[in-house]
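Let me begin by presenting the structure, written as structure tokens, before commenting on it.
One protein chain omitted, others in place.
We call the chains A and B, going by the order they appear; numbering starts again at 1 in every chain.
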């Protein structure tokens, strides 16, 4: 059986500038994939092409081995970054319209609409005009319209980035549940959100895929030991830190904003013993010594070359 | 000379009144309009056909 989604060599060029620059990936049924990348990485364009709203300049999208068409549209649910509804409709009317447009019969539509509105916590607001909804309610209505026809693939563009902390919490909880039931692709620029909801991560930068894999495999791949050091303000200590950066066991060093020094090392055991011994010999006024591994945030920065 | 027969004219006034009422209801229920609401209310009430027309075509935001 072919994978749920096969994307190969997808390009999108706007006015001579490529917004999506040749991306390819496969997605299996039931997976949850986070499209992670900074603003302008091409996430929205990618999702719009996957939703069939934009034609790729080049490349191919296959859904279960078939080119995408009207039948495909029935099987996807799409939530754009800032969903806009008919403000003169009630929430219930909109969900009914959405489910009817996706091919559901009158009775089934009514049943699904009521169920999905309740799940999104909108049952009390269902008969009110959408124009009076808060931002968080609109986002949940957006998720409701994406879910109402029981799609097999959900495409969500930055579903939490415009929300306040409470709305964000509610949405993340809903997303975690939905991620367990359906195949989901969702885009975000916040690594923490990706980690919380999804098992697969595609890191995008400048229209290309910088890294693609499961959360655990990415962690393993970028499992670089690091040592973080911070010393008191003293001439001697500063000089010592500078000499440290040139040692052979240091792969890379970076001065952080708070004044501490981050050292990527190849052999944590020997690096640790050398550093601690020297610090003791020279009576360096250490404030902080930490040995650990690179955070996923750093993995991301490294992968996108930032 | 013919006298103005009110029984002939009242449908015209009724339609004008109806238009003004629709305009005022729409104005009252609108979240926001171009310019202050009370100005539009005056225009609808005093502006006859053209006042209501101006409100519906220019005043309303869609």
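One rule holds in what follows: a contact is a pair of C-beta atoms (placed from the backbone, for glycine too) under 8 Å apart; a residue touches a chain by one contact, two chains touch by 3 or more.
Just so we're on the same page, contacts and distances are computed from a predicted model.
Participant: Unshown chain, UniProt name, "ABC-2 type transport system permease protein", "VWFA domain-containing protein", "Glutamyl-tRNA(Gln) amidotransferase subunit A" or "Cytochrome c-type biogenesis protein CcmH"?
Facilitator: Its record in UniProt gives the absent chain the protein name "ABC-2 type transport system permease protein".
Participant: For the full complex, can you list every visible chain touched by the one that's not shown?
Facilitator: Counting the whole assembly, the omitted chain is in touch with A, B.
Participant: Using the touch definition from the top, which of A:85, A:133 or A:186 touches the missing chain?
Facilitator: A:85
Participant: Can you work out which residue in A:20, A:51 or A:263 touches the chain that's missing from view?
Facilitator: A:51
Participant: In the complete complex, which positions of subunit A touch the hidden chain?
Facilitator: Its contact residues with the unshown chain are 48, 51-54, 70, 73-74, 76, 78, 80, 82-86, 88-89, 93, 97-98, 100-103, 142, 145.
Participant: Residue by residue, what part of subunit B touches the chain that was omitted?
Facilitator: On the subunit B side, contact with the omitted chain comes from 1-2, 4, 8-9, 11-12, 15-16, 18-19, 22-23, 25-26, 49, 52-53, 56-57, 60, 62.
One rule holds for everything that comes next: only the chains that are shown with their structure count from here on.
Participant: Taking the mean of the C-alpha atoms as each chain's centre, how many Å separate subunit A from subunit B?
Facilitator: 52
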